[in-house]
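Of the protein chains in this complex, one is absent; all others appear in place.
All chains are identified by letter, namely A, B and C, in their written order; residue positions are counted from 1 within each chain.
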């Protein structure tokens, strides 16, 4: 029997080793797996390479992971924010490597990893500093840059509903990087708002088929004061 | 106001010129836009390049288009079927060029066209006859073949429901090539079972966003005798 | 010299977006354009984070943290909207499906090179987001910016001194002084704000401008 439900975020991340490459979903707060990140901080793994659109903000989540000096390298498109002080400090101190990738190239590199593509040519960033040193090619009158897939050991993502086979649906723009990260990682851990019985998810509306998901943790949403 | 509904299949294909590249969705009968193909036959355009998984079977649809000598070239993964006699005859007579592409490479080449990828490396077909003459590359210990996007002038696909903005849902395995062909063609014509008012399609379950669809024709399903 | 304010630049640009267009409004200044789109046109707004059909800002208290735009501001969804993941969203951009994108800029060159992501300062933390994808992907790249820097230098330049976002990608520039098309044979002034003489615009801009018959 297939049962991907795990009792706690801590149990879902227990085997995550030092030096792992960890994709973390989310764009802003939408789709950010806050409780999984907290569990990763508590778990203690270090020397991590983190793939996320940003580099953390304020003092929680990814910013706290960076503040705790657990991240060796970050691959992202937009690290600089008004409140990205943990990243800024570690980066300026030379303690944290940054690989800056245009957002669409970041998404496509993650997608390529999940889809078994060895490399691809994208027009994005041709002629810019971010393509310096990269192989380029003129195809059909347009210039392209060669880019490689980004594989991960773990993906931590947030979805909306899940069944025990690991099928996922998302909620609005919280979908963002979740589906492609799930496919690019060896072990995908999804935190979800709700778990449902097998058969309750309409097969037409499953966004991430269970084949891409290894572990699911239900995190009840916070009740907000009215 | 955006209104992509068109009254008839004939009107939706009226401007399709000789020599066009036409993607035709479907895998078997599932997702095959039968009425649009009939309209294309009636419309008369010739010297077409057709992209489809197969090369027609029996005497209807794509087979009839081939039988009417309107196809110059076919790009597909599996032309040979027990009843693909129109293709077989034209192919053996040297009247029809065949570009044989592994099915996953066919899908990825169509996807690449829609997603603006200039070329990509796939492991599929490395070391086989279908990679002869193609550029190859060893990446991370695995061998890959360089493949190009397939763009189309028109895509004829079959979906399930549509709104006037062109948003589409599909039905079961009739989805197959529809979403990627819609994105790869300049003009996508979708025949649908049902048209609905704007707002009736849940934004979470739209499979093909309307940006990829230019024309929609409602084709009422045949009533079958009970 | 009469200049347009930011809202007026946004309103001017908005007039040029036709009915039925698919449009991405960049973070910051370009977002203003949404407020001025003609009400009698259906224009579908895209955001990189996986949404088509963005509607007006939600009423206070009605925000949903799962429904935001690329600037991470709360938005609403119109009827006909849809959600998709990041790779599909940038496939849409890179695959030339968007009719227009509107971007801010530090500089635009006479060849349509765009610089808008990096000041070039050696100690600056670089951040690019989706700007490079939009610059190469949209069918029409519209830039919205002030014509001059604070110290009076033209932001329309012979050659960008700031690091490029994209090469030869800008189609039209909307500034507080003029609307300028970037064409293969150079910059064409489409419109000048107020009573500003062409020669004065030319003097302020520095690089050669062509005068359209319709321009003042």
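Note that contacts are C-beta pairs under 8 Å (C-beta built on N, C-alpha and C of every residue); 3 or more make two chains touch, one makes a residue touch a chain.
Keep in mind that this is a model prediction, so the values were computed, not measured.
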Among the chains presented, those that the missing one touches: A, B
Option touching the unshown chain, where B:8, B:29 or B:47 are the choices: B:29
Interface with the undisplayed chain - residues on chain A: 1-2, 111, 113-117, 163-165, 167, 183, 198-199, 201, 203-204, 206, 209-212
For chain B, residues in touch with the removed chain: 27-31, 77-81, 84, 87-88, 91-92, 98, 100-105, 107-108, 110-111, 122-130, 143, 170-180, 207
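Quick note on the criterion: only the chains that are shown with their structure count from here on.
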Farthest chain (mean CA position) relative to chain A: B
Highest C-beta pair count, chain pair: A-C
Rounded Å distance between chain B and chain C, as computed from the means of their C-alpha atoms: 35
Chain centre separation in whole Å, for chain C relative to chain A (CA means): 29
Sequence positions of chain C contacting 2 or more other chains: 77, 83-84, 87, 90-91, 93-94, 137
Set of chain B residues in contact with two or more other chains: 115-117, 203-204
